[in-house]
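Left out: one protein chain. Kept in place: all the others.
By written order: A and B. Residues from 1 in each chain.
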Amino acid sequence: MLVDSLNHAQAALNDSLHATNDLMFKTRTELQLTQNSLANSSFKANNIWMMVATAFVFIMHLGFATLESGLTQAKNTTNVLFKNSIVPAIGIMTHALCGFNLMYPGFEFGVSMDFIGFKGWGVELPEGGETFVYNPGMTYWTDFLFQAMFAATAATIVSGAVAERIKLFSFMVFSFFFTAFIYPIIGSWKWGGGWLNTIGFSDFAGSTLVHSVGGWAALAGVILLGPRLGKFNKGVINPIQGHSMTSAVIGTFLLWLGWFGFNGGSVLSAEPGMVSRVLVMTCISGSSGAIAAAFSIFAINKHFDLSMVLNGILAGLVGITAGADQMGIIDATLIGLISGCLVVFAIITFEKIRLDDPVGALSVHLVCGIWGTLAVALFGAKAGAAQFVTQLIGIGSVAVAAFGSSFLILLAIKYTIGLRVGKEEEIYGLDASEHYMEAYPNFMSK
Amino acid sequence: MLVDSLNHAQAALNDSLHATNDLMFKTRTELQLTQNSLANSSFKANNIWMMVATAFVFIMHLGFATLESGLTQAKNTTNVLFKNSIVPAIGIMTHALCGFNLMYPGFEFGVSMDFIGFKGWGVELPEGGETFVYNPGMTYWTDFLFQAMFAATAATIVSGAVAERIKLFSFMVFSFFFTAFIYPIIGSWKWGGGWLNTIGFSDFAGSTLVHSVGGWAALAGVILLGPRLGKFNKGVINPIQGHSMTSAVIGTFLLWLGWFGFNGGSVLSAEPGMVSRVLVMTCISGSSGAIAAAFSIFAINKHFDLSMVLNGILAGLVGITAGADQMGIIDATLIGLISGCLVVFAIITFEKIRLDDPVGALSVHLVCGIWGTLAVALFGAKAGAAQFVTQLIGIGSVAVAAFGSSFLILLAIKYTIGLRVGKEEEIYGLDASEHYMEAYPNFMSK
Partner (left out) sequence: MLVDSLNHAQAALNDSLHATNDLMFKTRTELQLTQNSLANSSFKANNIWMMVATAFVFIMHLGFATLESGLTQAKNTTNVLFKNSIVPAIGIMTHALCGFNLMYPGFEFGVSMDFIGFKGWGVELPEGGETFVYNPGMTYWTDFLFQAMFAATAATIVSGAVAERIKLFSFMVFSFFFTAFIYPIIGSWKWGGGWLNTIGFSDFAGSTLVHSVGGWAALAGVILLGPRLGKFNKGVINPIQGHSMTSAVIGTFLLWLGWFGFNGGSVLSAEPGMVSRVLVMTCISGSSGAIAAAFSIFAINKHFDLSMVLNGILAGLVGITAGADQMGIIDATLIGLISGCLVVFAIITFEKIRLDDPVGALSVHLVCGIWGTLAVALFGAKAGAAQFVTQLIGIGSVAVAAFGSSFLILLAIKYTIGLRVGKEEEIYGLDASEHYMEAYPNFMSK
């Protein structure tokens, strides 16, 4: 009887344990689902930040449009605005056509010292491309659009340097080749997992891969086009002022806003510590760049030059772009201060050596792009002699590739459809010759 | 004794199982809490995106203000800016007064072929309105504000078409009725769960419900007002140029930025795959619209027309709005290309048939709004003859309702407080007559 009751109790225990195990199974299943949902929720948050960053980078195109048009003459404003309006369209479409798949050719690429890879024409949603399986930081679509916005900015850098004298259609043809092939192939060396990545070249958000790539192409254009009429006359440097400092300031601030996405999005997720650190270093460098430029030019000219402050902001932003993920506050301040001095010095120097760059694009994007890339090896977590050599290799190889290929394409354009507008067109303004449309036709009419 | 020890052991087992079960209970409770927190976290992320989208749609009002003022004469700039500054205020306040509750009248509405429903005056936080119980995609407040920003955009579309000749106060009265009643009641047919929703009409973000609603009202205004003085003279079409292409470009790019929120927010959550796909398709269509318009007008005029590129961008954006959730890259490209051609053709045609629309609002919002709505049945996941018929029904019914009601209200205004300013006021400019304030009074003074 005792045994019977023991048996009974044991059976009950058994049943109870079974129930517990069933519940355990159910609990673990639910936990699994919860973990999946959690991964989805984190993915969703990452993707939100990346979409916002994409929108911010997009608005840089309006920044470039207003900055470039503000710093050039009113008679060329429609032309400048046209270029900057069509370039994002060209950049986005070429990135869809082939740029994205040239820049990110895939996993096999990068195991050795690869130079070119291609995943095929067009963009096609891969399996799982809308989930965190593709990338825990963003969907395939966000990835594409963020990168497409970047591609277009590189072409816009060129636009400023060649302004007021390049033929519109020639510029559009160049922009096509530049965004479709030059920018993404060079970019693949690092961001696509190519040979520069293999050797440890460091360029967080593109001081070299975006800004100096654009800057080298701009230099090729400036050399091949020559200076604007009247800029250098019998040994005298004539300032050719812009037409609207209001536009220039709007442009600079929109570019600064855009840098929240440009650098902040280059974390490729919303990882809180890293993204927010990047934003702080970006703003610190832009701010100290402004202050350094303001006082540098004051030391030279004894007055406060607004356009130099704007260039100082942009210089600081470009300068921090390669290492915004590696720096502390002091580093970022120093990088910005040096950028701000550098840009003033560079603008003066380019004028002295007779390179006519209406908006200072070479000084901002090329000079400070190089400086920012070197700064990664001088400040912050990666500082060191070996890194310095690697940075130099990256800078040099990109210089050869970007300048060389841009030079050849522009040369080909020069001897086919022509590169520079006629003398009369330049004097009368490109708005009239290219567009039959002034920028401010009914401004003063009553 | 053995039995005793067995008894003991069994009791210990029992206790141990009890402890396990207690822990299980605790675990499941914690899991439940975790799941709730997770739902909250996902809800929080969704709500962030919707708030950002709301901010982007808000900034479209600055886009409309600068686009419209840029494309009109300086003598009417203060007037244009005034309209565009007061319209968002009117739109937000009328949406709070009754618009939101007309547009989203509630759950009962929509079970049959409903035409009008109303949840009551004012907006009041429902129970759970600040939690995911209301809507897992956003809070009640976000929902209201996102929709309020939409309502105001519809009125702004009208503003451009009637610019440079409508009486300010008359426009404000019309905007009140339009945002308070016409827009939300028509919108409720689809988005509020009304009869158009019941029959399967598809309009993702409002090619019809926003853009062509605004466009039809604009058409009513254009017809009732007649052309600006001097526009059509003895059979000759005189171009009346705007006063600032800089403003027009700022406007267009801000509108493009706004479309990140307009279309991206119309997913009504931050669902990563869907939202990012929508953004890509939006940008692809805007880009291909720009390129198509640039070359269309070049084919006709042999020069690159900046204002047509801007209209091409907007045309592509309006064209993709109805189906941004349904399309692939090729679809979006084609929709954009066709939109870009269409807008050029439409602008020329409206001039030919003597409909004077200073900023091309009819061509962009009405023509491309219709085209985009039809495109849903021609491209992408919903393509099909039956869908085409449904789309036509939607387009036609909205046409009748929006055009008819706007025409009647404007007619009533015409015969009471008057619709059009006097001849002298128009010649001298509305800034003087309506505002005693030029837009650029101290621009040239020293």
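What we mean here is this: a contact is a pair of C-beta atoms (placed from the backbone, for glycine too) under 8 Å apart; a residue touches a chain by one contact, two chains touch by 3 or more.
Everything quoted here is computed from the prediction, not taken from an experiment.
Interface note for the absent chain: among A:Met24, A:Leu125 or A:Leu224, the touching residue is A:Met24. Note on the undisplayed chain: of the listed residues B:Gln73, B:Asn101 or B:Thr139, the one touching it is B:Thr139. Note on the undisplayed chain: of the listed residues A:Val275, A:Leu378 or A:Val421, the one touching it is A:Val275. Contact with the undisplayed chain is limited, among A:Val249, A:Leu268, A:Leu366 or A:Leu430, to A:Val249. For subunit B, the residues touching the chain absent from view are 2-3, 6, 9-10, 13, 16-17, 20, 23-24, 27, 30-31, 34, 37-38, 40-41, 43-45, 47-48, 51-52, 54-55, 58-59, 61-62, 65-66, 69, 77-78, 81-82, 84-86, 88-90, 92-93, 96, 122-124, 129-131, 138-142, 144-145, 148, 168-169, 244, 247, 250, 434-446. Contact between subunit A and the unshown chain involves residues 3, 6-7, 10, 13-14, 17, 20-21, 24, 27-28, 31, 34-35, 38, 41-42, 45-46, 48-49, 52, 56, 72-75, 240-246, 249-250, 252-254, 256-257, 260, 264, 270-277, 279-280, 283-284, 286-288, 290-291, 294, 301, 303-307, 309-310, 313, 329-330, 333, 428-429, 440, 444.
Please note the rule applied: only the chains that are shown with their structure count from here on.
For the pair subunit A and subunit B, the distance between mean C-alpha positions equals 30 Å.
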